[in-house]
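Just one protein chain is left out here, and the rest sit where they should.
Think of it as A, B and C in the order they're written, each chain with its own count starting at 1.
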Amino acid sequence: MTVRVQTADFDAGFELNQLRLLRPDTGAVVSFIGQVRDLNEGDNVSSLTLEHYPEMTEKALQDIIAKAKSNWNIFDALIIHRVGTLKPTEQIVLVAVTSAHRGEAFKACEFMMDYLKTEAPFWKKEKGVFGERWIEAKTTDDDAKLRWTAGNN
Amino acid sequence: MTVRVQTADFDAGFELNQLRLLRPDTGAVVSFIGQVRDLNEGDNVSSLTLEHYPEMTEKALQDIIAKAKSNWNIFDALIIHRVGTLKPTEQIVLVAVTSAHRGEAFKACEFMMDYLKTEAPFWKKEKGVFGERWIEAKTTDDDAKLRWTAGNN
Amino acid sequence: MIKILYFARLKESLKFSSEDFQLTENIVTVADLMAHLSARGDAWGALFAGKTNTRAAINHALVENSAVIKAGDEVAFFPPVTGG
Partner (left out) sequence: MIKILYFARLKESLKFSSEDFQLTENIVTVADLMAHLSARGDAWGALFAGKTNTRAAINHALVENSAVIKAGDEVAFFPPVTGG
């Protein structure tokens, strides 16, 4: 149950190895890596700056892991989220989950991403030829989260 | 669209980095790692041997990737599957998918695993205090695959 | 007294990120506080209006606008989150 918020990059392969070897009865590791796209809404993006609410962020991420653990039979979970200014193709976030079998790990990982996108206090601002602009929240992210409470899991 | 069947282990971190950097507009990488559990049906397992149908395997895996590509808007996909004799906690399989946004990558990755479990010609035999035994296919795997044709995606 | 924090687009439009604030009898909920702040005019008027659909947290937990504020709380206002 590890949560880290950091400006530094992370080594996804190292983290996944650590996580999967925590228990010898682990059968499945599902992970999500999010990275900065060089393109958003049709415009070239030169950098992305992530602001967050430091006193709240780790608690919010731990709450998301706790929710995932109460919903599915998972062994362990990890969230690493970067803040600060990032360039296209840099990694932003790693969410990884282990379990005995794949079904629970897939669901828990996607659940965690859907909650992270709607409940963790991060805000993105992007720079490009257009100048600077805050990225708008997507209603599709709210819809993605609502799926999990609509009995559709 | 890479498929590899090999006895050697793989470096998941290296593979994920290669995959995610293929396109600068990649925003999401979803991956599954399967590993040998030290426990199956309540019995300790000392090793697992994977047999396959060499002339058919790569084609079957490429077909699974092609199906995923026709169903979802994904950029690229990778399947590495090991054969031969493996010990508990060794990696068996890596399935990874990239896309612009996470929803498509999650669905495509789980789809590929569900099809791999029911259509790719691999067979597992495990050893332990119980002797040797072939692992039985699970009807839950057939059910998992059928979800994708029942309009429930 | 409570502490109020502002993040992202809100912080930028106000040009500051936090203030200490004296609760009064008629400010009971987050919605009451938002109405009070909006009445300051200028950038404040736009703060909780329009498409930005401001979210609030009390003591580091997301809350609805009907949540009750008490002395000593840390109240934060921010736009819908966009991490991940």
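Rule of thumb we're sticking to: contacts are C-beta pairs under 8 Å (C-beta built on N, C-alpha and C of every residue); 3 or more make two chains touch, one makes a residue touch a chain.
No experiment lies behind these values; they were computed from the predicted model shown.
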Which displayed chains the hidden chain touches across the whole complex: B
Option from B:14, B:53 or B:130 whose C-beta touches the chain left out: B:53
Listed residues B:4, B:23, B:101 or B:124, member touching the removed chain: B:124
Absent-chain interface as seen on subunit B, which is shown: 34, 50-53, 55-56, 59-60, 81, 92-93, 113, 116-125, 134-137
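By definition in this document, only the chains that are shown with their structure count from here on.
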Between subunit A and subunit C, centroid-to-centroid distance (C-alpha), Å: 26
Rounded Å distance, subunit B centre to subunit C centre (Cα mean): 47
Numbers and ranges of subunit B residues touching at least 2 other chains: 102
For subunit C, residues that touch 2 or more chains besides their own: 84
